[in-house]
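Read through the structure below, which is laid out as structure tokens, and then see the notes.
With one protein chain removed, the remaining protein chains of the complex are shown where they sit.
Think of it as A, B and C in the order they're written, each chain with its own count starting at 1.
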Amino acid sequence: MILSIGRRIGVFLLTVFVASLIIFLLLSVVPGDPAQVALGVTATPEALAAQRAAMGLDQSLLVQYLDWIGGLLAGDFGTSPVTNAPIGAELLSRLGITTVLVLCGMAVALIIAVPLGVVAAVRRKRPDGVLLSALSQVGIAVPAFLAGLLLITVFAVQLRWLPAGGWARPDEGLGSTLAHLLLPVVALGFVQAAVISRYVRSSVLDVMQEDYLRTARGKGFTAPEALVRHGLRNAAIPVLTISGVQLGHMLIGAVVVEKVFVINGLGSMLLEKAANRDMLAVQGIVMVVVTAVLLINLVVDVLYTVVDPRLREASS
Amino acid sequence: MTGSAPPHARAEERRPAVSSESGATGRRRRSWRGGSGNLVTGGTIVVLVVLLALVSLVWTPYDPIPVNPAGRLLGMTSAHPLGTDLYGRDVVSLLMYGARISLLVGVAAVVIAMVIGVPVGVLAGMRGGWVDQVLMRATDVALAFPALLLTIVFGAVWGAGTTTAVIALGISAAPSFARVSRSGTLQIMSREYVVAARAANRGPFWIATRHVLPNIAGLVIVQSSVAFGIAVLAEAALSYLGFGTTPPTPSWGRMLQEGQSYLFDHPMLVLWPGIAIALTVLGLNLLGDGLRDRLDPRAGGAR
Amino acid sequence: MTATPTAPPPQAAAPTVRIRDLRIDAATGTLVHGIDLDIAPGERVGLIGESGSGKSISSYALLGLLDEQLSARGDVRIAGVDGNVLDCSDSTLSAARGRIASIVFQEPMTALNPLMRIEAQIAETMLRHRTVPDRRSARRAVLELLAQVKVPDPDRVARAFPHQLSGGQRQRVVIAMALANDPALLICDEPTTALDVTVQAQVLDIISDLVRDRDTALLFISHDLAVVSSVADRVAVMRHGHIVEHGATETVFAAPQHSYTKALLAASDLNAADGRGRLVTVDSAPDSEPGSAPGGSEERPSAGQRPVVAASPHLVLDPGEGGSPSAQVFNPAPSDTVPLIRARGLSRVYPGSRGGHRGEGVHGLRAVSFDVVEGQKLGIVGESGSGKSTLLRIVAALDKATAGGIEVGGTDLGRASRAELRRLREDVAVVFQDPMSSLDPRMKVSAIVSEPLRGVGRAEAAERTREVLAAVGLDDDALTRFPHQFSGGQRQRISIARALITRPRILIADEPVSALDVSVRAQVLNLIADLSDQYDLTLLFISHDLGVVRHVCDALLVMSSGEIVESRGTADLYAAPRHRFTADLVSATPTLKYARTTVVTGEDR
Partner (left out) sequence: MNRAPARPTSARGRRAPGSIRGKRRRNIVLLVLTLMLPLAGCAVGPAPSASAPGEVTIALSRAPAHLDYTRDAGASIAQALLYNVYETLVKVDDEGRIQPLLAESWTVSADRTAYTFELRDGVRFSDGRPMTADDVKFSFDRLPEWTNGVAKNLSGITATEVVAPDVVRIRIAEPDNALLTTLATRPGTIYPENDVDRLTTRTNGTGPYVVESYDPGATMRLVANDDYWGGPPPLRRITLDYYTDPTAQTNALMTGGADAALGVDAPQLLPQFDDTPAFRVTTGTTNGEMVLSMNNRTAPFDDKRVRQAVIHAIDANGVRAVAAEGRGTMISSMVPPTDPWYEDRPEPYPYDPERARQLLAEAGTPHPTISFKVPNLPQYVRTGQTVQSYLEAAGFRVDMRILEFPAVWLGEVLTSHDYQLAVIIHAEPQDIRQFSNPNYYFGYQNAQADAVLAEARSGPPEDYAAGMRRYARIIADDAAAGFLYLTDWIDILSDRVTGVPTNASSESIDLTRLSRTDGGS
């Protein structure tokens, strides 16, 4: 098991390395000249050359890449040619905000989706099951920002129960943080819940057809007992996968919600940096997101081996 | 363990080939009712949207592009059943034209994803070994780039717009096609008719085109309808973020975005495109579910 | 959720199960048309039927385990359960399931929760019904039960997860689970169908023994008459949702009354042949109802039947004495003949480390040497994992040996060029096991059958397709249909037609009948025998079932663990198996007790 985890980590590192190459080529080589961005178009050729040298752009691509990746490993994301400010600090604080948002959103999503999906599966022939299933279908189909907009209109603008947007750091008062967090988390969580509940439903349905569930009933468990004792853990495996995938994608996918609720998270930072053509910052953000997605995959993979003894064996 | 398909996918391959008696009579019997309900509802919605888009090619009540400052923000009238937008354009015409854009984005993204993903998946599934390993690792890498991230980055590099968005959405949907195709291919490759074809002297290309592709077509179609729905939603989100369809081309996402600041006085401007998007995605998802029920006998009438 | 099992019934004579007019309906129609059946305490009843006869769902109805799509009516009483079982709620019945009545399902590979240890899975049966006070005593009981079902190392098995156990071990675990609470009734639904023959025999013994020891009533469901005959005191024969015949096993088997029973018995008995030396099929059986064969009315015997030719004249058998099996050439060709297939020291090692054999690969074949001469009909017999399928793949040039060499028709497969391989593949055709899987569901029959033809004009291809279809007894209108429109037996005919279209010299049949119903099995075996004569084929017939190869083949190779352990003429081998494994196999193969051994003298059609 240790061995298999070691192997997975190796694969993870290799994948991150390949991804970093792609990101570097896409964002350092393809777009224009960062020195030009830094100095503006009116800069003299001499100034440009000096700037290029200062930014290391006169080096070979390999050296540039090594510089960048070496910096990343040391926690240095470089200095933005646009703002002249170090990218890492901003990225970190934005990542923190988005992580809180996404984790809370995912928690809400799971809290809603798991019971919803199970009920929708078990009662799929009954009107309430059909209704739940239909609701989740509709939930998937509603664009997240529309949901957010309506939430704001009703709960913030009309009812004045909650702030319309923004972010409050916990050190500014936990109550305020929670109040600011509630609507965006609900908007994010509900849409995700709709997506995940479909997977819960379908994997519970799959499990309900498994022979061992029938065996469990043969032992004397009622259908719901059998499902709880024997089905849910098995059904959790595909749900784990999709939750992992969704969690990674939400880091940027939450940008829509961030924008609606004026939360300055990672997605908003990406948008802002992209609009300002701050490619080094964009490069850093992409690298962080991609690494996070791959890391989540790794964790999910490792969780599999914890949940499923077959994998423990097979990979050792 | 090779690849990274979730273990439950592998478990299904262990199912006995011979169906048990109970399977023949009950457990795996197809119930057409649940599936066809989804299929009919979803199909009807999708067909309606397609019709709307097709009609918009030859006729819309008004030209949806020119601005008409004199006729802005009209409510529902007989001349404009759903009113006009902030540019004075007829909302019905905009919705029809927007259907075209949404479908275009969806179709183009799905085609790109399919063209990249399916060959990769089939190749990985058929060749196995290191080819499979390399392709699936590559798929993992590609999967680590979320669609929105890719679109925003592409927009920053090559300029935002429908084409950029479609390419980015297509690329980011490709890995899921590759995975679906691969797992489908693995199942097909374990079938004896493939062994029979090999025994009958048929090469990999023949097997891929005559046996694998026709048999995984169902899976790919289901995946397409899912990816289509995702693309339609993504187009809306991107338009909202300013990375999608560029003006003056009307799109549902842009209509939503433009109508947003009129939510207070003219909420219908948000409502109509919102309904259009939700309905279309709903239709596509239902269609996908329905098709899955039809094409995947294992799912039976369960879904 | 209160349990309602009551005290034992007042009269000892009262049946454990009493079924009256049980009907099961699905949306598409009625599946079971009112059956009646009693099982007395300690009585062992066999329920026989082919697929689709309704035998399994009837048993599920007894325990309230029917699928939601199905509904049961009638009156079912189980001693210890209040009222009509069919009217009981799931929670009421769940108190009885596993305690008063237990069930063992067919498929041991999937019947256990893959994520739970065996101990927990067995223990929860007892903890659920509080038949043990605590976990510790549950553990003791589990080990005891595992010992009773003769699991080799109960301690290890208790700690294991299901995937770490073989199929036979898993089925024993399932049986242990079912018997954990000493139920009054045990239902076994095809409990051994998925198991190897030798394992099947052991499991059947265990079931018989345990049931006898505990005086448990047994309802044993199987399509295999031989298996049922070895277990049951009394049998009921089901067909199309009806019990067509019912009585003491001996009576029913020895003197069947209903025509279907007769036909089924005849078809099951692979020793029985009709007047022309052909196996008896349900249709050819006397008194058979026309057009109502279990496999479907379209199952007709092929046209152009030929009498079975006696053993091949070239056959020279090696006595198989002395020396290590691996060093020995089995079934050697006479020195004056060049064998059609000549394998020497053939090995196949699969890389990787499946199943805990870290480092070393898995041996599919271990240095196998044998010959096959032209025209021979050679059976290759072995259990799962014996290497017979690996051998097939190598002979058909679908796989390569990792060591040793094989020549087919003088071509060395290890060194053959592409062109040579292509030519060779035209000479070697394969019929596969599973008629569901071996035909591409998206291709029309014409395309399937003509697939092996290359470099042949369209017209000629069509002509040859029609020809081979006719040879396997299918009409032209089959050409434009899809596989799912055919029954299992017909599909296997299509599969055979495809194999024959290149006019091969060698036909490899890989368990061609093991997925078929009993009645159809005989037809297909007849067809293969006929065609291999008609087309002068050299036949390699692979099977796990000695009974099946016995009829078709004139010589046998017996394989075990990747090695050939014995090769003999069929009759000799049956009469006096030399290798211990062969002996086990012969003795484990269930035989129809009580059945008539005479040749059926039904009217020829």
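Criterion: a contact is a pair of C-beta atoms (placed from the backbone, for glycine too) under 8 Å apart; a residue touches a chain by one contact, two chains touch by 3 or more.
As the structure is a computational prediction, the values presented were derived from the model and not from experiment.
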Chains in view touching the one left out: A, B
Full-complex contact with the absent chain, from A:M269, A:I296 or A:L311: A:M269
Omitted-chain contact residue, chosen from A:L92, A:L131 or A:V157: A:V157
Subunit B, residues in touch with the chain not shown (by the definition above): 65-67, 69-70, 72, 75, 86-88, 159-160, 242, 246-248, 258, 260-268, 271
Touching residues (missing chain, whole complex) on subunit A: 37, 39-43, 82-85, 90, 93, 149-150, 152-160, 162-166, 176, 259-262, 264, 268-269, 272, 274-278
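Please note the rule applied: only the chains that are shown with their structure count from here on.
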Dominant chain pairing [most C-beta pairs in contact]: A-B
Between subunit B and subunit C, centroid-to-centroid distance (C-alpha), Å: 44
Touching two or more other chains - residue numbers and ranges from subunit A: 234, 308, 310, 314
Residues of subunit B engaged with two or more neighbouring chains: 27
For the subunit B and subunit C complex, residues of the former touching the latter: 11, 14-22, 24-27, 29, 31, 191-193, 195-202, 210-211, 214-215, 301
Sites on subunit C touched by subunit B in the complex: 26-28, 31, 51-57, 60, 66-67, 69-70, 106-107, 109-110, 114, 189-190, 194, 223, 396-398, 422, 425-426, 428-430, 432-434, 436-443, 448, 451-452, 454, 495, 498, 502, 515
Complex contacts: residues of subunit B adjacent to subunit A: 1, 4, 6-8, 27-28, 34, 137-138, 140-141, 143-149, 152-153, 155-157, 229, 233, 236-237, 240-241, 253, 256, 260, 263, 270, 274, 277-282, 285-286, 298-300, 302-303
